[in-house]
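Removed from the display is one protein chain of the complex; every other protein chain stays in position.
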């Protein structure tokens, strides 16, 4: 019963948290904590940006932002509405019995199933994910709005996130050299 | 514990090909005994206590999954104990005496299926409120959650709050 | 049906006991309530009242096609979305009797480990603020952003990845990901040293967590505790080792186990897990084979347009047949090791397009017993320390 299978048991490394700190160690760690706090006061790392005035543009190649419909590619197969887990996409009948999807951003969870299931690539994601709506009805995008890229707010400084070994994250303005 | 007894309990079940779990079908009367013997074999805790509702066959199947830490041989890692209960008044003996880890699991099964665990020390609803779900057990099949269709309707959907 | 009216119970309180209702609107409770009975400053009884963020996900899953359960289950623990849903797909793949191609397995493992690191940093942050250490809180949450950014580059979404498909993944590794990860890994390794000075060896924090909330191995086994909380009590149990899935059997890593079982051990165990996770991702990125990222059964259904998208953008399209998955009738369970412990999925199919029954047991739901049995005997001020060290996440427990 107690045969230990070597392969799995070797995966565990038993450790101990160690003894309590002595008075001297306590003093040393107090000093180190204060010194580190002071160091970060002088050389801060900052991971926030002034959000509504500065916007970080996602760097992901396949970022899943708000969705746009390419009307001429769509063949009205309703797969997108059927796969939508939140019932955010529904089919509307346009002229000649053709169907087109419309979207309700009140419900959309940005899973991207609809974009990935579309057999004709008639849907695509934009980089925009944070628009403000004044009421719930304006979150329903009928064909007129669903077929256009969402308008981005003006006077916004755009930055891009760059991973950095020293600072974790850096924000560089879009279009600058270091991008 | 003897090897023969061990094999006796384990031989009552069958290994399911899909996931390697040992499935033991038992009755309400035998449930606690099976649990006790499994515990002696080293299945120290329950992973899940739940049920499956079969309204057509008028039964609720209580499904208990027990497992072990630090598996030391090639015994099945998960044992599934299935017990058929009467759907009208599902009552099962509590397993908290064998496995203390069953406490909240049984409360949840009571909450969702209305299975009364006889002898449970603190059988109250755990996730739902009694005021809102008096006599209603949402995971039974007769509790229907309405779903919308995929056709656009004015004002979006009938379930839009 | 005769069911005793046990829902509303009244209990007499001992004369010298103060009953304190902590939560659900309390800065230290999270989305739940604790009924704490205090004798002086000592907690004598703690009754966790959960369910404030219960969504009955098991029922909702029964009303959805198999694929649609992913965005739903993700919302149990949105901070650890990959590890939460991987178990569901493992169980579903057992029902369908398919296995993802090797490259997809490696990508899954990479995302799961990134998710684990981010989730641990979140838990540290909560422990930090519960102990009143606002800098630790901000630092852990700030550094978590680095791993969220990594996950975003891989999946296209910050938290709700919805990244898996039955028999594959939805995105291939983007170009430059290896460099990005290496930068992030070096950064966090440096920061782990700084955390040591400001948080874990800070004498003020150490006395708060040392010897507090001691969970013995015996008690951990009896209560069925899982995850880092069990491993910090000396229980050698990790699903990645016990029932390895995805690329874990091929990777070399170790699982830290601590003997003490106090709040400090639980914290240090997670710190060590971050180091191991970095090791796992490094290896996986190195050893990752080339090949398809989705099972050939579905790859065969790809049209010309879909193949082109997969090749040029690294984006696996979903074949239309995947909405109408009809796994053969039967049951299957699967377990996966998430940041907080073991996720258990038990799926029952009757051959239809929707699950007949989808059972989820989350680690937080299993660990909730600890509040009841671990807290009594400690001071009221230890309540946040123990709570924080358990890394308990109410939405995960409530499902």
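First chain written, first letter: the chains are A, B and C, and each begins at residue 1.
Here, contacts are C-beta pairs under 8 Å (C-beta built on N, C-alpha and C of every residue); 3 or more make two chains touch, one makes a residue touch a chain.
Here is the rule we go by: contacts and distances are computed from a predicted model.
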item	value
Undisplayed chain, where the name is taken from the UniProt record, one of "DNA-binding protein", "Acetyl-CoA acetyltransferase", "NuoM family protein" or "NADH-quinone oxidoreductase subunit NuoH"	"NADH-quinone oxidoreductase subunit NuoH"
Shown chains touched by the chain that is not drawn here	A, C
Touch with the omitted chain, as defined above, among C:98, C:204, C:285 or C:305	C:204
Residue touching the undisplayed chain, where the options are C:132, C:328 or C:351	C:132
Touch criterion as defined above, residue of A:33, A:87, A:122 or A:140 at the omitted chain	A:33
Contact footprint on subunit C, counting only the chain that is left out	18, 20, 26-28, 41, 128-139, 142, 198, 202, 204-205, 207-208, 379-384, 387
Subunit A residues that touch the omitted chain in the full complex	33-34, 36-38, 40-41, 44-48, 50
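FYI, only the chains that are shown with their structure count from here on.
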item	value
Contact graph of the chains (line, ring, star, complete, other)	complete
Centre-to-centre distance between subunit C and subunit B (centres being mean Cα positions), rounded to whole Å	22
Approximate Å spacing (C-alpha centroids) for the pair subunit A, subunit C	19
Per-residue multi-chain contacts in subunit C, two or more chains	236, 242
Sequence positions of subunit A contacting 2 or more other chains	8, 82
Sites on subunit B touched by subunit A in the complex	42, 71-73, 147-148, 150-153, 156-157
Partner subunit B, residues of subunit A touching it in the complex	1-5, 8, 78, 81-82, 84, 87, 89-92, 102, 104, 106, 140
Of all residues in subunit A, those that touch subunit C in their complex	8-17, 20-21, 26, 29-30, 32-33, 35-37, 45, 47-48, 58-64, 79, 82-83, 85-86, 109-113, 116-121, 125, 161, 163-169
